[in-house]
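Apart from one protein chain that is not included, each protein chain of the complex appears where it belongs.
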Amino acid sequence: MLNNKKKYNVNDNSENNSQQIQFADQKREFNKRPTKIGRRSLSRSISQSSTDSYSSAASYTDSSDDETSPRDKQQKNSKGSGDFCVKNIKQAEFGRREIEIAEQEMPALMALRKRAQGEKPLSGAKIVGCTHITAQTAVLIETLGALGAQCRWAACNIYSTLNEVAAALAESGFPVFSWKGESEDDFWWCIDRCVNVEGWQPNMILDDGGDLTHWIYKKYPNMFKKIKGIVEESVTGVHRLYQLSKAGKLCVPAMNVNDSVTKQKFDNLYCCRESILDGLKRTTDMMFGGKQVVVCGYGEVGKGCCAALKAMGSIVYVTEIDPICALQACMDGFRLVKLNEVIRQVDIVITCTGNKNVVTREHLDRMKNGCIVCNMGHSNTEIDVASLRTPELTWERVRSQVDHVIWPDGKRIVLLAEGRLLNLSCSTVPTFVLSITATTQALALIELYNAPEGRYKQDVYLLPKKMDEYVASLHLPTFDAHLTELSDEQAKYLGLNKNGPFKPNYYRY
Amino acid sequence: MLNNKKKYNVNDNSENNSQQIQFADQKREFNKRPTKIGRRSLSRSISQSSTDSYSSAASYTDSSDDETSPRDKQQKNSKGSGDFCVKNIKQAEFGRREIEIAEQEMPALMALRKRAQGEKPLSGAKIVGCTHITAQTAVLIETLGALGAQCRWAACNIYSTLNEVAAALAESGFPVFSWKGESEDDFWWCIDRCVNVEGWQPNMILDDGGDLTHWIYKKYPNMFKKIKGIVEESVTGVHRLYQLSKAGKLCVPAMNVNDSVTKQKFDNLYCCRESILDGLKRTTDMMFGGKQVVVCGYGEVGKGCCAALKAMGSIVYVTEIDPICALQACMDGFRLVKLNEVIRQVDIVITCTGNKNVVTREHLDRMKNGCIVCNMGHSNTEIDVASLRTPELTWERVRSQVDHVIWPDGKRIVLLAEGRLLNLSCSTVPTFVLSITATTQALALIELYNAPEGRYKQDVYLLPKKMDEYVASLHLPTFDAHLTELSDEQAKYLGLNKNGPFKPNYYRY
Amino acid sequence: MLNNKKKYNVNDNSENNSQQIQFADQKREFNKRPTKIGRRSLSRSISQSSTDSYSSAASYTDSSDDETSPRDKQQKNSKGSGDFCVKNIKQAEFGRREIEIAEQEMPALMALRKRAQGEKPLSGAKIVGCTHITAQTAVLIETLGALGAQCRWAACNIYSTLNEVAAALAESGFPVFSWKGESEDDFWWCIDRCVNVEGWQPNMILDDGGDLTHWIYKKYPNMFKKIKGIVEESVTGVHRLYQLSKAGKLCVPAMNVNDSVTKQKFDNLYCCRESILDGLKRTTDMMFGGKQVVVCGYGEVGKGCCAALKAMGSIVYVTEIDPICALQACMDGFRLVKLNEVIRQVDIVITCTGNKNVVTREHLDRMKNGCIVCNMGHSNTEIDVASLRTPELTWERVRSQVDHVIWPDGKRIVLLAEGRLLNLSCSTVPTFVLSITATTQALALIELYNAPEGRYKQDVYLLPKKMDEYVASLHLPTFDAHLTELSDEQAKYLGLNKNGPFKPNYYRY
Partner (left out) sequence: MLNNKKKYNVNDNSENNSQQIQFADQKREFNKRPTKIGRRSLSRSISQSSTDSYSSAASYTDSSDDETSPRDKQQKNSKGSGDFCVKNIKQAEFGRREIEIAEQEMPALMALRKRAQGEKPLSGAKIVGCTHITAQTAVLIETLGALGAQCRWAACNIYSTLNEVAAALAESGFPVFSWKGESEDDFWWCIDRCVNVEGWQPNMILDDGGDLTHWIYKKYPNMFKKIKGIVEESVTGVHRLYQLSKAGKLCVPAMNVNDSVTKQKFDNLYCCRESILDGLKRTTDMMFGGKQVVVCGYGEVGKGCCAALKAMGSIVYVTEIDPICALQACMDGFRLVKLNEVIRQVDIVITCTGNKNVVTREHLDRMKNGCIVCNMGHSNTEIDVASLRTPELTWERVRSQVDHVIWPDGKRIVLLAEGRLLNLSCSTVPTFVLSITATTQALALIELYNAPEGRYKQDVYLLPKKMDEYVASLHLPTFDAHLTELSDEQAKYLGLNKNGPFKPNYYRY
């Protein structure tokens, strides 16, 4: 029987991974990007799949013995258009089904489509986008279309395109240039095909990582004259925009959607609360009850991990550098320790810091036999995995994403995902989280596109609180949740507009 | 046997209460204060005591048949000084013991004293203060003294002075002008005695409610020339400062300590998580398990109430006007409803909104027999209690702070504290929470007093993040909590100073 | 202003207490009772009245300067009957109000009354009862009356009678012999007046502690010929029945209602989950968040305490002797330790063992300054309080039920309720819990009275599972809970009767 649920897994293959990392580093050098800030947000937003579902998808794709580069193929969709470049336009039907399933779980975008039937808030918008190309992204792109926009799209990652979905978009008339397994040259070629079009010039940019923005800055700086704004979703891309702004080189308004409230809560707290359990269980089949766990870092990710494990009956210790977060950990019932104090006794070590070398070789040397080590944080360097690649230690791959690192005395440390993000590598990001992100992106585009002259200058902005609240409100019907409305009298008493925003900007939720 | 634990309870007496409220309104009118914003923060910070402990304290005081006004008495402390005005200097010993007990639970201030043995960061400071006068305040005042400051003090509330504590402060040489049961005239007279002194002029103000600040503005505006800053702790006082600032009339820097992160978390989330259970239990002896509860408002107070009741086995519904908070309620496992949807079925209604008329007469009419109604929020008007004072309804006081309101058909609603704050009226604020507040005040004074010229202008500031973190760190030893320190390499990687601040200002904790 | 908050507390007075304890010991000696098993269940089952209800009553009583012994008074109720002996029949109206309020919270008994309007399952029953006499008991007695029984009643404790309630019962025609503050002689005289009546002989016994049963055995052994059964509710009484049974001296069937499933869960798990928080808060105003707590014993009481404190943010350690309960503690997320391992670091020590000398002087010597020690368990000897009554330690009563025990170096231990049961001394038993108990008693009486010949022999029985289930089902409407019914097909599949019992006897819930 055909298993036709297809998803994409960036890190399913360690060889490819190491290539990818190397490649990423090369790109960074090439781009003179800061190496300090990794791709956390990007990582969190990728749709992950369980390994098995991936493999069946892969088998479908792989069964094709077509090794021709998409760039060398002549393809047309059923309407005769050839303005796209995907792996195989014939996969469109499979991709369409994936998109339809995703639509069911992204009610907020569907609601936007519905509300836009009269007015088209993106009428006249010409959006060029560069993101992961998944079923959820497709729902976003088609929503932008329904809101009146013209779109052209490329992938922000050489591995993350779901070919069937790209085909479906192309079949529907969206010029998509992307496939799984692009070369670096392909990568920039695809981006170029999106922007370098005769008779069409973008007036909005939706970017994830900053590569598209970078390309336009480098190759077509004049394009910015017509561009009304940039919407950027990744930590890295946002960081670059702030740097441009500081340097006085940002020539259009940009919106940092990475730090919008709703998105942050879902990316970090709510998503990680579930994926820590999922990631540990899928890789190790361990039992949580009674286990001693140390969680390094008590930010939103750490809070999510701690809450979940405590609820499952684990005994959780926390390490922190920030006294306020530390005091929160105390009040939430966790013993605050230095890692050294508990490293000999714990069964699991989880990093959630955004810092590097939080777990050092010295810590690893002192862990007990069977201790599980994993990273839920920001960068790949929270655990000093490099320090484990020494001759006296033996690595044994016991399962996908699971290595036993064996000390000379026989002690085994169970290292998950080679220290890369557990929730990315060994769990999935629920569609609901991706829906929050996509809706945030759509609203940011609408806001920037429709903002009256002067509201936004050549600077980086957070999503206005009111739009942030709107993202949330579009997702309430999923839970059959009923919002209360202020009476006129109450609104006046509180000094608020009945439609929000309801909180000052510094409100901490 | 003598029960000699003495604490103070503002609202133990409904007659006095109504007087107080009336008085507060009069004062407001007199002061042209905004009536919109109530005294929430002030209320939260008052040390409440259980009834029994209060009564013994009262009995001691009451046993004195001394009805002479303190203003008409000639009193001297043991060193011969008469520069104070308290109820009875002979009560000093009892007050000292209360202060000593409080010291044991305020380790952060004691740590500040210790660290200040070499340097005296408030050396030369002349602080005039106007706050509740309780054992905890006394620990603060004496700490300021130990840090090098001279202090003069009045009460910010005509009922909230603990006479024994005021006596103990006076005995120790602090000029205190305050007693329980001041008249309005007494109130201003006391404040005036603090500032209008020959040969002494304040250079710092610590205010709680803004009355002291108001008085100086009105009577001694020239004093501001020497004043380095104002530290204000209440919502009301802060609101007035922002208004002054907007109007361009603020002539010294002011620090809003009400909104510091650590203080807010403790005042609202952590304190209310415990006091909702305590307040309900002390008044009604009810069982929480299985009860259906609706909590109006899912801010920090609402979050605390919901978490506690859920943990005790109640079924909790939430109402919200803000979609972001509403979505948080959903993700935390609460059904989001409009009040009307559940009003007929719930056993308890709790308001935590800061809004008014959240529970209307119409809602009250529809509640089931025995439903408990109470307010954990901001103002006294969240429940429309006034609407219940109609002829067809019978009020029956069944216990202190508990009224049965009886409908013609016999239905009884159980109204707690006449709709005033449950946690103020029927529970206590733990000393630990007051310690957080007092430490925040002390650090704000140190910061303003020592700030280099130009750091602060004639504006209202939040406590600097680093000081906020310092407040937290001073309270970690209470929990035997061990903070992790960044290595040089890590600090560099993160772009942080090793001593903080560790988060950007917009971080939401 | 009159502070009319008055509570009733059996142990509120240490002098009386020591008397009581002494008396209890004397009684025990007199009765040749086993001293091993204390009065846990009895304690748990004492009706703590809600403060207000008692208080209004109390204020009335106290105003009376009547010192005449009730035995020396001539009183008649409004119908002219003098077959009772209470403090003051004129208090009946106040007592009636208390009973009416209790009725609202005891819907199960009220439902029994309703269902009994046609059939009178206790028609012909002549019940003699000996229990605490509180409003809740009154609802039980009047329910038994409504079910057709004649009742005569005495108190099982010389302090626990609520005089107003006794008066109300007498006024309604129930022969009650009981008042607050009986002497020992009064105690037995009252019991005797219940059973030694001309022309009336009991055929059912409802006992709480076994004193009534003991008296009949000793004085009127022939009465047992007509007695159909004994219902006993306390641990002590049940223990004595089992001893009688072993010795072959039990001459009627007896029902142990103490160990019925529903009652046990409420007495221990659900009640203590709430009262541990309440007891600690009322006495110490402490904050639970971040506190380190050790709970000795992980039976139902310990489980309740641990769950509540964990939910409030405390860090909880557990000690256990039973490996199965110990493993449960582990799986529930608590570190299992020996008391010595954590005694120096904890903020609170709670005993829930039923054992003695669990906390020894040696432990107390090692606790840190300010450590709170209390007992939620079975006996008064779990904490070796006697070991603290040595000359070098100073006791200081700082509040009702709170002693500071001070070591020569100044260290203070906070001892609650002198090591007696915290939930009895410093908290309340919710009416709902008492409703479960009273309903269990009523159903046990019905069962024994109506059982066909031969179903019960001269032995001690547990309440039949089906009746236990019925107790539960009568309380479901309180929660608006809707039970599912088996279809015929399902009942057949499961081999069950559609009306229960639904579980085998060994089922562990």
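Every chain is named by a letter (A, B and C) in the order it is written, and numbering of its residues begins at 1.
The rule is short, and it goes like this: contacts are C-beta pairs under 8 Å (C-beta built on N, C-alpha and C of every residue); 3 or more make two chains touch, one makes a residue touch a chain.
Nothing here was measured: the structure is a model prediction, and the numbers come from that model.
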Request  = Please provide the labels of all shown chains that the missing chain touches.
outcome  = A, B, C
Note = Which of A:Leu112, A:Val433, A:Leu448 or A:Leu463 touches the missing chain? It is A:Val433
Query = Looking at B:Ala116, B:Val301 or B:Ile315, which residue reaches the missing chain?
reply = B:Ile315
Remark   = Given C:Ala111, C:Ala146, C:Ala326 or C:Ile406, the residue that touches the chain left out of view is C:Ala326
Ask   = Residues on subunit A that touch the omitted chain in the whole complex?
value = 1-5, 14, 49-53, 55, 101, 104-105, 270-271, 273-274, 277-278, 281-282, 285-292, 307-308, 311-313, 345, 369-370, 397-400, 402, 427-428, 430-433, 478-481
Key: Touching residues on subunit C - with respect to the absent chain   = 36, 259, 261-262, 264-265, 270, 319-331, 335-339, 341, 354-358, 468-470, 472-473, 475-476, 479, 481-487, 489-490, 493-495, 500, 502-503, 505-509
Positions on subunit B where the hidden chain makes contact = 289-290, 310, 312-315, 330-335
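FYI, only the chains that are shown with their structure count from here on.
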Key: Mean-CA-position distance for subunit C and subunit B (Å)   = 40
Query = CA centre of subunit A versus CA centre of subunit B: separation in Å?
reply = 43
Query = What is the distance in Å between the mean C-alpha positions of subunit A and subunit C?
reply = 58
Message = Could you pull out the residues of subunit A that touch at least 2 other chains?
response = 330-331, 335
